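Omission of a single protein chain aside, the complex is shown with its protein chains in their original locations.
Naming follows writing order (A, B and C), and every chain is counted from residue 1.
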Amino acid sequence: MREKILKYGIIGRSGRMGQEIESVFSQAGHEAVLSSDLAGMECWGKPEVLMDFSSHAALAGTMELCRTHGAALVIGTTALGEEHLAALKTLGGETAVVQSFNFATGVNVLKMILRDYAPLLADWDMEIEETHHNKKKDAPSGTAIFLREAAGRDCPTHSLRLGGVPGDHAAHFANEGEVLSFTHRALSRTVFALGALRAALFAAGAEKGFYTFEDVLRGTR
Amino acid sequence: MREKILKYGIIGRSGRMGQEIESVFSQAGHEAVLSSDLAGMECWGKPEVLMDFSSHAALAGTMELCRTHGAALVIGTTALGEEHLAALKTLGGETAVVQSFNFATGVNVLKMILRDYAPLLADWDMEIEETHHNKKKDAPSGTAIFLREAAGRDCPTHSLRLGGVPGDHAAHFANEGEVLSFTHRALSRTVFALGALRAALFAAGAEKGFYTFEDVLRGTR
Amino acid sequence: MREKILKYGIIGRSGRMGQEIESVFSQAGHEAVLSSDLAGMECWGKPEVLMDFSSHAALAGTMELCRTHGAALVIGTTALGEEHLAALKTLGGETAVVQSFNFATGVNVLKMILRDYAPLLADWDMEIEETHHNKKKDAPSGTAIFLREAAGRDCPTHSLRLGGVPGDHAAHFANEGEVLSFTHRALSRTVFALGALRAALFAAGAEKGFYTFEDVLRGTR
Partner (left out) sequence: MREKILKYGIIGRSGRMGQEIESVFSQAGHEAVLSSDLAGMECWGKPEVLMDFSSHAALAGTMELCRTHGAALVIGTTALGEEHLAALKTLGGETAVVQSFNFATGVNVLKMILRDYAPLLADWDMEIEETHHNKKKDAPSGTAIFLREAAGRDCPTHSLRLGGVPGDHAAHFANEGEVLSFTHRALSRTVFALGALRAALFAAGAEKGFYTFEDVLRGTR
């Protein structure tokens, strides 16, 4: 049996992430029925789920659209404040809401592993390294910080800036006799859109509630 | 506060693993008070814990010594049968017994991670590779099989035989946009003796019971 | 001083490689003045160099265009026979011709290194591994064979097929005490178009002659 065909809406369609989502979703056979942008909103069907990876300025409008259509929501907007998260949790009382700051499956799995297993390696040395393209200005990367926080300890963090590397992250642990390394490598920007699709399929079939990306990965509904 | 000084006994002291254990334990300041070998047994103190990484032929004698001295047991003998495990579980009703087929901390952590997280990556490709010195005759390595079984799925397994490499293992997962790799590297043979020491310190302080190396890592007592 | 602006022509413009070349060249500010395809040929300026990564069926026409315009040629068509190479060498008596079966700079550098240095490591073990996306049908990859031949010795070659990996290649050497590894990783398909651009800039400034990609890298003119 093939996966179901989703009818979805996309907020911030003309943005970089909006375009990635549309490309990945349409390639997988899903159907856009709503599109919203600074230029305005178009709707030519009833969406089951809305995708919003735009700006917190769009949030109120997006939640209104969810209520109008009874649609679930996948929200990947960064820089959300406490008040936005509170509003999203309220919406979770009415429909399924998936919220995360990072939709790469592998990064989230790595975060969960570090959270669960770094404590067992508390007496090992730990260092993090991340490699990104030479256009990246901040260092260390947000994801490196995200992983270090998951491990629950501070450690030396090395940032390499090399050519066009989309993004590598490694956490190394070692004692006198062993080295244990966890490495994540993004192959391209489609990573995040693929994770968003996984979240959308989850949300469309889930009970109302406020979910994290870990819930999506665990298939908890 | 420094760790306590253990009084320990060692079965099969003249074997390779026996010598590694003695070297690592004495360097850490612990005190051998019993030594047993094909040549005979010497005892010059009361051991808190016995270390046996020898042969299943020694097992009955080792268990007898535990009972005589009220000592805990760390047993790393390979090729134990069901009847040996049953006898060890019975002994666990009287004292603390730690049993494992692999005492490298990192390998056991990796096993637990694969057991817990490979199911979340069920739709990713998975391949294992291991690299060992060119004297190693079997392929794939026992540890590669141990890790593959922990992941709960079959997958291509590559064996590289290169110079004097003590032992590398990697499990790679990938989908269209990401690669997630878990890599373990043994730096030397002391790995196993260091894990045995961790188990000994655990056993000396534990309630009676039958424990796995995972219990040691988790500090469950 | 900025690099000069090239006026170039492209044969097989609508093919995958033709499109990559046009995208990379235009982004670097170079100017297409001739375009040829199964659908026909258009010319709106005088090309300094022609790029042909299409089919050997196009070769005669391409060489004719070089002569008409006095243009240099960069030819990356695969599956050229002896007679094609002979014709290209003849053309090299009239203009600069760069011919290679692989235009990734790093792969060519790695080939040269293996050719020059593998003999110094003749008593080390050697193994090659390559990782590609799971759609790739042949194994080992052509590039793995190319590298193995450059090293001048046979060796075990491992092919991993994982998700969407564009293409990794590694050559490992080891003796009892050391491991030396050479690793190439393609980040995307633009690799080859970037190498083609380097060849085009070389050809446009070179004396007549028949050149390899190694000449381009060495800047021999």
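Keep this in mind: a contact is a pair of C-beta atoms (placed from the backbone, for glycine too) under 8 Å apart; a residue touches a chain by one contact, two chains touch by 3 or more.
What you see is a predicted model; the values in this text were computed from it and never measured.
Considering B:Pro47, B:Gly92 or B:Gly163, the position touching the chain not shown turns out to be B:Gly163 (whole complex). Shown as candidates are C:Thr105, C:Thr143 or C:Ser159; the residue that touches the absent chain is C:Thr105. Annotation: of C:Glu42, C:Glu83 or C:Asp116, C:Asp116 touches the absent chain (contact as defined above). Although one chain is not displayed, subunit B still touches it through residues 163-166, 187-188. Looking at subunit C, the residues touching the absent chain are 104-107, 109-110, 112-113, 116-117, 120-121, 173-188, 190-191, 194, 217-218. Taking the whole complex into account, subunit A touches the unshown chain at residues 124-125, 127, 129, 131, 134, 156, 158, 160-165, 172-179.
Methods note: only the chains that are shown with their structure count from here on.
Rounded to whole angstrom units, the spacing between the C-alpha centres of subunit A and subunit C is 37.
Each chain gets one centre point, the mean of its Cα atoms, and the points for subunit A and subunit B are 38 Å apart. The geometric centre of subunit B is 51 Å away from that of subunit C, both derived from CA atoms. Looking at subunit B, one finds that residues 173-179 touch two or more other chains.
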